[in-house]
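All protein chains but one are shown in place.
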Amino acid sequence: MAVKTIGAFKRLLTGCGAVAHGVRLSDVDVISTYPIRPYTGIMSELARMIADGELVAEYLHAAGEHDQLSVVYGACAAGARAFTGSSGVGVTYAGELYSPISGERLPLQMAIADRTLDPPGDFGEEHTDALTFRNQGWIMGWASTPQEALDNTIFLYRLGEDPRVVLPQFNCQDGYFVSHIADEVEVYDEKRVKEWLPPFKPLHKLDPRAPESLGPQISPPSGPAMQHQRKLAFENVRKAIPELTESFNKAFGRHYANWLDEYMTDDAEVVFVVSGAHALTAQTVAKKLRHLGEKVGVIRLRWVRPFPTLELRESLSRFKAVGVIDTNVDFGCPVGAGVLTSEVRAACFGLEKTKIVGFVAGLGGEVVSREEFYHMTHKLQVVARTGKVEKEAYWLPFDLKM
Amino acid sequence: MAQILEEIKGIKNVPQDQMMVPGHRTCAGCGPALVYKLVAQAAGPNSIFIGPTGCMYVANTSYGCTPWKIPWIHAQITNGGGVAAGIEAAYKMFEKKRGDGIKPNVIVMWGDGGATDIGLTSLSGAIYRNHDVLFVCYDNESYANTGVQTSPTTPYGAWTTFTPSGPAIPEGKVLWPKDNPKLVAGGHPNLRYLATASPAFAIDLMNKVRKGCNAQGPAYIHLHAPCPKGWNFPAKDTIEMAKLAVDTGMYLLYEIENGQMKVTYKPRKRRPVADYMRLQGRFSHLQPEHFAKMQEWADKRAQELGLPAVLPPTE
Partner (left out) sequence: MNPHELFFEPTLKQITTWSRGVILIKDGRDVSFLLGEAGRADGKYVQAYENYVDLPDRVNVPVTSFARIASEPIESKFLYENYAHDVVVVLEESLVRSPILNMIVGGATLVVNTKRDPEEIAKFLPKHPHLKQIVCVDASKEGRSAFTLSGQEGATDATGIGGGYAGPLAGAVAKATGIVTLAGLKKVAKNPGACEYGFNTCVIADAQQIFKKGIGKEWKGDNPPQTVWEVPFAGTVKAPVDRNFGMVTNTWRIERPVLQEELCTQCQICMLNCPDACIKLTASAVEVDYDFCKGCGLCTATCPTNAFSDVPELDFVS
């Protein structure tokens, strides 16, 4: 069946639209869908593409998110390139499937447009939905713009399907801020992407011509060896990310950082560590404050799994005060901020000079304003200049009386 | 399914190639293993099997090995339908995009816990979506793999570890079972073929499987699979139990093809349910009033299908 080629173009696209084009360009075979705000737009866009002949793929209306992930598990096991997605409680409902997909080494992709978990209903975003599953053995990263969302879609298939890796990927973006605000996106020509992203070659699959059994039951003595395979695979992800980022940048004219997207950090006194769209807000504040002689830097994490421990430790060792933005909840966690603060602190353990403060901001999808960054900066400056940490975790707006 | 599997005419024409070979940790006399063997034999090598968690997953693949000569994948107990759907969709795409040419039978072998309970959403969604998949439920009337707990097909009055009998609850199991074939047949207009089958009639079972494979669209087969462990009877009596089930009307054999329902086995004389129940330890705590209730339930279902009235009790 001949597919209608569109060719390259530039236009305003939301994060949802951008991912849909990324999926189209990745020549995905099987898509499973189920509606939940705010990721639904990706799937509606894909449905339109299929109906209009721009994409040839099986499009299955799953009976819920758990069914969605089940479908792509089967499709990928049969040797197909598979795609699915969700948000919020949809992500958690599918929870049972993440470990089987990773452990079965099925390099499928799931787009997550973040949404706060219930209760109560709230369409606004938190990264909690995705972060809850950070230990399931998937590659996980955040796009901060619609362009990056499209680029990550293509990039993650290549990374996940790499024979040294063979792991599934969470392609995350901030719900609403990236998924629904349109920005200029360059959509590449199909051929250019096909050159960079070859067809999926599975290492094991369901095929009557070479029968195998995927997933036999094991007993406890085999446990360590089973799990160790993915530990090694994640070490390979670390090797592959810089390699493939360089290759992607070259092929598509981009400038993505391998691990840390650093902004004005060279001579910064204090820095923020952020993932996703709020990093861009932090960048505008950093730029503004420079005019006032205040040296602030921003480090945007592209990847949360694998966590860039070495790179972050090296980078943060230069600074006296670091503020980590947590747009997620992890009640009762060490220090009382959120997931990223705990992980950054763990990565930086031993850096005596570097004080780390957590800022829980933007919960429920509330805006994280430039004013708030301004005030957070001042808190960090006090830490940097006195060497004293008055408070390890700030919950905005409550602890940041402005 | 691309190839048409021919009807097996008589036992001498049963295919000799085993797709489920010796070497699996299933009970001696295991009803589910027996029907699995028959299903795989009938479906043949151009098949992919999906194995949701249950006895037929754990026992057959313990430990780190497999008795299947056909490709097989583990699924969660919850999602045999979804996984099968994904595999079927993938092969559809391979044909569309690359003209791959092979169209394997895609068959889910689901226990009753999965197919009628925790996996019902997955089953219904896949049938609704019109996938060319054969959904087979091997019904041993309990969540057996976890040590025999009640499922929606556990008969009224059966002892399980979640429905033990005691002075406060003399029957043990109080709830009446779901009728999954009826549920599936009733609400899925695009279901191509549905049948119930039993190892008491193994050739009939295999031919129903072939019809299910040949059907171009979703098919559902519900298999009775007597369980020596869960029902508490000697392993050598598995076939006897299966026969008694259909001869008492405790299990009904029929198929639905092209919208027409056909009873495929009618006992000439229907025996009282007690003849079946008193041979199984899971019913040994029941009193006459419980037997009477079961007889009434069996009579009603048998009447719907036009089976003969029951004989007077043999004791």
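In order of appearance the chains are A and B, and numbering begins at 1 in each one.
The rule we apply is simple: contacts are C-beta pairs under 8 Å (C-beta built on N, C-alpha and C of every residue); 3 or more make two chains touch, one makes a residue touch a chain.
Just so you know, these numbers come straight off a predicted model, no measurement behind them.
Student: Which residue among A:G74, A:G215, A:G338 or A:G365 touches the omitted chain?
Tutor: Residue touching the absent chain, from the options given: A:G215.
Student: Among B:T53, B:T66 or B:Q295, single out the residue that touches the unshown chain.
Tutor: Residue touching the chain left out of view: B:T66.
Student: Counting contacts across the full complex, list the positions on chain B that touch the omitted chain.
Tutor: With respect to the unshown chain, the touching residues of chain B are 11-12, 14, 16, 18, 20-31, 33-34, 37-38, 55, 58-59, 62-71, 144-148, 159-161, 164, 199, 202-203, 228-229, 232, 234-240, 281.
Student: May I ask you to list the residues on chain A that touch the chain which is not drawn?
Tutor: 103-105, 203-204, 211-216, 218-222, 224-226, 229
FYI, only the chains that are shown with their structure count from here on.
Student: Just curious, how far off is chain B from chain A if you go by their C-alpha centres, in Å?
Tutor: Distance between chain centres, rounded to whole Å: 43 Å.
Student: Of all residues in chain B, which touch chain A in the complex?
Tutor: Interface residues on chain B, with respect to chain A: 45-48, 50, 57-58, 61-66, 68-76, 78-79, 81-94, 96-97, 102, 104, 121-122, 124-126, 128-129.
Student: For chain A, which residues are in contact with chain B within the complex?
Tutor: 1, 29-30, 32, 56-58, 60-64, 66-80, 82, 96-97, 100, 104, 205-219, 222
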